[in-house]
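Structure incoming, see below.
Left out: one protein chain. Kept in place: all the others.
== subunit A ==
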Amino acid sequence: MSAPSKTGPSRIEDAALLTGQGRFLDDMDPLPGTLVATVVRSPHAHARITAVHLDAARRHPGVAAVIGPDEVLATLRPFPLSVKAPTPYYPTATDKTRFVGEPVVVVVATDRYSAEDAAELVEIDYEVLPAVVRTDQALEDDAPRLHDQADSNVATDRTFTFGEVDAAFDRAAHTVTGHYSFPRYSSMPMECYSVVADWQDRADGPEVTAWSNFHGPFSMAPVVAGCLGIPTSSLRLVVPADIGGSFGIKSAVYPYIALMALASKHAGRPVRWTEDRLEHLQASSSGSDRLMTFSAAVDADGVISALRVDLVDNVGAYLRPPEPSTLYRCFGNITGAYRIDEVEIRARAVVTNKAPTGLNRGFGGQQLYFGLERLIDDIAVELGLDPADVRRRNLLHADQFPHATPSGGIYDSGDYHRAFELALENVDYERLRKEQAAARADGEWMGIGMATIVDPSATNIGYVGLATPVQDRTARRGKSGSTEHVRISVDLQGVVSVLLGTVPQGQGHATVARDIVAQHLGLPVEQVRPRVEMDTASTPWTISSGSYSSRFAPLLTSALLEAADGIAATIRLAAGVLLEADPDSLELADGHVRVIEDPDRAVEFRHAAGLVHWDPGSLPDGVAARLYEEAAFTPPQSKAASRTDQINSSLCYGFVAEVVVVRIDPETMRVSIENVSSVHDAGTILNQTLLDGQIHGALAQALGGALYEEMTYSDAGQPTAGTFMDYLCPTSAESCFPLVSDHVVTPSPLTRLGAKGSGEGSSMSLPVAIANAVADALAPEGVAISSLPLHGNVLHQLLHQTKGT
């Protein structure tokens, strides 16, 4: 089947969203009599709770319940963690508070005003403890200990060696090493967290129903159920069709589902909690910050034979699941787009007195490639080579696919050289270097940066297992999977319904699903009605369900075709009855079912559907009158981690090549983006408009991390970017720069349409491409760039330090 049209119709989601008809959870009132909660949070980064006084708040008018650590400990259990670590994590602080903004008490009242008034009456006595904030501090033996039962603040520490790494370094003409630091930032969805929870005591135990803007991964459903002490099937999660953005950040709403369920138990009524922006900035989630060292064994021509990688993620106060996954999401593609056969990886996560981290668009990729792609540029500088040439000498070639990486990745398809050369040509790289030479002669700071990265999609969640050493992993209890589910049904007028449990947050899944099903069944798009709905009580799902790791394009569209195949087979059978023809001689086209060899012999699709509903007795014997099909696309390539610690951590591996041109104003030290050339290979393009939108969004998110946004903390652990006056998201005024976006298409052989995910690519590549460009611009000054964000004040300070004045 050929892909749907490249331009495609506009999104069916937009009319409602643009006219204020979107229905977000805070607009909905699913249960009558719902009360409203507010959360009392820790003002201290690290403190022992010595007493909690709730009586005054409980007596306040309009208050239904006030719960604190005692109530939490009486009913809840610690959330099951991804690794065995003595770092118990509850939805509130119980013994100590470990970050500013950590929930301690929940007040439930008739309305948010009364709840906040009563919250002021809550008194908590603290014994303030010394805080540990920086990653390097957390690694020190005598650092303040966050979790009393733990030996140190290192929550996980694993080393993996694939191949003859030491020998390769011994042989190498050069060893190039770089120390880098990646900052902590978020994606700032417009809508904050929102939960409505209802606890009901039934004869066979408690049942919890929760509406929330949680978009998965649904592997968190058993984590919440584990905390609540109930079977996963006793926890019903419902997600509204509209979610106001997430980019991974809202996956961390789940601890509040458990907390509000407990609040509902005590209030005896359903409880709503809507997070405000201050809470969101202080205590929701973000990508993890990372300290890292990368070393490459390099020959005289710049060819890399081996890589050593030392990663230390700062995951904040708790190893909140799915952390420490930031370390492992890119495990199979840790050698990037390059042919490197020997690799050693040390992966550590430390706990500190900062807010817990989690999924953020690009998850683990922006951190990994910041190190790897800075290192490539450092190799170029050290060997006196053009950074484009270093990449050319190491990029995988088109005839090397499928390519097995030393850490277990199996790259499905690609033509990295063609894509990279296209990215260079689109900005006339040779001319740019001449322009730069002229600019430098005039004393101007102009720089050219690039990044060539593998863009993994359709995560195999089995990578989480790698955090546990092989001897501790139970045999035959492996974890793997990147399945996706869909249900298609046809009504008696031939209208096709598509039920999507993909929990989108604005991506346009419904539009793409409609177009694909319509094309596959030969129907006008109007005859296909997608419905976005996740209700774990009725929507097909497994733990790998959810909107994360760019799963929709590769997985859901494959499931759609599997289910549509089943529908088409039944329609052909029914049409065969009407046409008195062999079903195998029929095709679906133009709203009809017709004989391939004799297209004038045809019946309408709706009549064939009608026969199944109205006259199943006329179907051939043994044929079920079934016009609903469920499919679970289950790629066999996504296996659990091997006993040798290798894993194919994603199903598909796309590619991004980016070239960035910057200038730096000598007075303001401001970095201006003069041009960006971006080439994506996402396999088959399903919808050009939506793909463009994903690329633009990823670029804007990356721009924020590269130049503006950072979740900063004082040494005492106080957040210093706690409002939008200090946490600076780029606005439209900052996000305008010339962009040449282009595509190379190498279809994936593993998905039905050849599509790969493409929601994250540039969020992984642009931060380091900008850093490389700034490093290139300031190379004459001897300034080293090893972290982000790069705004005027930072560059002023770097230049100042370098000059030694």
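Definition applied: contacts are C-beta pairs under 8 Å (C-beta built on N, C-alpha and C of every residue); 3 or more make two chains touch, one makes a residue touch a chain; residues count from 1.
Simple rule for what comes next: contacts and distances are computed from a predicted model.
Of "C4-dicarboxylate ABC transporter permease", "Molybdopterin dehydrogenase", "Simple sugar transport system ATP-binding protein" or "3-oxoacyl-[acyl-carrier-protein] synthase II", only "Molybdopterin dehydrogenase" is the UniProt protein name of the chain excluded from the display.
Touching the missing chain, out of A:R277, A:R392, A:K639 or A:H696, is residue A:R277. Among the residues A:F79, A:Y318 or A:Y708, only A:Y708 touches the chain that is left out of the figure. Among A:V40, A:A698 or A:A721, the one in contact with the hidden chain is A:A721. Residue positions on subunit A in contact with the hidden chain: 112-113, 116-117, 120, 276-278, 667-670, 708, 712, 720-721, 725-726, 728, 730-731, 733-734, 791-793, 796-797, 800, in rising order.
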